[in-house]
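Excluded from the complex is one protein chain; the other protein chains are retained at their positions.
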Amino acid sequence: MIIVQREDFEVGIELKRLTEGNNEIGGVCSFIGLVRDSPEKESLEAMTLQHYPGMTEKELNRIDDEAHSRWPLEASLIIHRYGRLQPGEQIVLVATASAHRKAAFEGCEFLIDFLKTRAPFWKKEDYGLVTEWVGSLEADNRATEKWYE
Amino acid sequence: MIIVQREDFEVGIELKRLTEGNNEIGGVCSFIGLVRDSPEKESLEAMTLQHYPGMTEKELNRIDDEAHSRWPLEASLIIHRYGRLQPGEQIVLVATASAHRKAAFEGCEFLIDFLKTRAPFWKKEDYGLVTEWVGSLEADNRATEKWYE
Amino acid sequence: MKILYFAWVRDKIGLDSEEFDLPSEIVTAGEFIEWFKTRGDTYAEVIGASDTVKMAINQEYAGPENAISNEDEVALFPPVTGGKY
Partner (left out) sequence: MKILYFAWVRDKIGLDSEEFDLPSEIVTAGEFIEWFKTRGDTYAEVIGASDTVKMAINQEYAGPENAISNEDEVALFPPVTGGKY
């Protein structure tokens, strides 16, 4: 399931819904991405995520299909927010459910790595006096490349 | 934080508590282990987890300390249940919080791998007419060994 | 043709989207980019400012060799960025 929304989400409710009624699920791996302060810079007041409605959902579905083709996942979920978010707020939830934990962990890490490099989101950071669009992170591109090794 | 209890837990509440007030956390990885049915066998009615009170907490604390020494974790949590559990019920929650997702994923997978091979829990499966204590799983031992490679 | 802009490309051009008539001799994304630059200084700057402006045709990532036509939805944007997790 793919959800792109401005509103916050309740992790407990979402994970419960993911596994309900399927007793062949042995493990659920999830990742929550949060708005993080930059201790090295001046204090972050907020970040604004802009996205490309339509293409975002298409790319997330493509990434999700790819994960299901690579691992025996019983269920998966991506919820991604957009709009203005404060430090500490939830940005994204990715979750995978499988009979065994190895597939769940690998599928979940694959989803978040690919999401960060493929899903059309752009981030503007607001430091009070300065706001700036953030460039792509080399580290994320490296994390995606490892899946092709 | 280490918790060993008979009662169920609320994943959403526990994860919120883990990150509250720390804006240097960028990601939270969690794993939930559930009581899984065995499609290959007759239907599982329940499983009973017995543990060694005192030693369980000691081993879990040791595993947790080891994870913090290997990865830059801002926070971590292990909740493990004991007693009689039905298929679909939650057994364990492991969660790690870090600035970046890589440390969170690796730390979380390390915790659950070690927990399964080191923490003194024993499982009795109840198939209605038959109940049996389950032996150790070779696959789990292999999962632990990889951390020493 | 509908063309959408995102992030700093949107701020620089000052519009979320525009409608163009694409000359019929333009049939690849590479040719589109060359033609787009001739529309004005700001357009040339957006393309020239950086090697990193990306393109999507009908909501899929596209390269210079991809086919393009006046019925397509095109988007120009910087490399994607998410949270710092």
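Each chain gets a letter, A, B and C, in the order it is written, and its residues are counted from 1.
Quick note on the criterion: contacts are C-beta pairs under 8 Å (C-beta built on N, C-alpha and C of every residue); 3 or more make two chains touch, one makes a residue touch a chain.
It should be emphasised that the depicted structure is a prediction, and the values quoted were computed from it without experimental measurement.
S.K.: The complex has one chain that is not drawn here; which of the drawn chains does it touch?
M.R.: Result for the missing chain's touching partners among shown chains: A, B.
S.K.: Return the single residue from B:Gln5, B:Gln50 or B:Gln86 that touches the missing chain.
M.R.: Checking the options B:Gln5, B:Gln50 or B:Gln86, the one contacting the hidden chain is B:Gln50.
S.K.: Considering the whole complex rather than only what is displayed, give the residues of chain B touching the chain that is not shown.
M.R.: 31, 33-36, 38, 47, 49-50, 52, 54-55, 58, 91-92, 112, 115-124, 133-137, 140
S.K.: Can you list, in ascending order, the chain A residues touching the missing chain?
M.R.: For chain A, the residues touching the absent chain are 26-27, 99-101.
The working rule: only the chains that are shown with their structure count from here on.
S.K.: Among line, ring, star, complete and other, which one matches the pattern of chain touches?
M.R.: complete
S.K.: Express in whole angstrom the distance between the two chain centres, defined as the mean CA positions of chain B and chain C.
M.R.: Centres of chain B and chain C (C-alpha means) sit 48 Å apart.
S.K.: If you average the Cα atoms of chain A and of chain C to get two centres, how far apart are those centres in Å?
M.R.: So the centroids are 26 Å from each other.
S.K.: Quick check: what residues of chain B touch more than one other chain, meaning two or more?
M.R.: Those would be 26-27, 99, 101.
S.K.: So which bits of chain C are touching at least two other chains?
M.R.: 83-85
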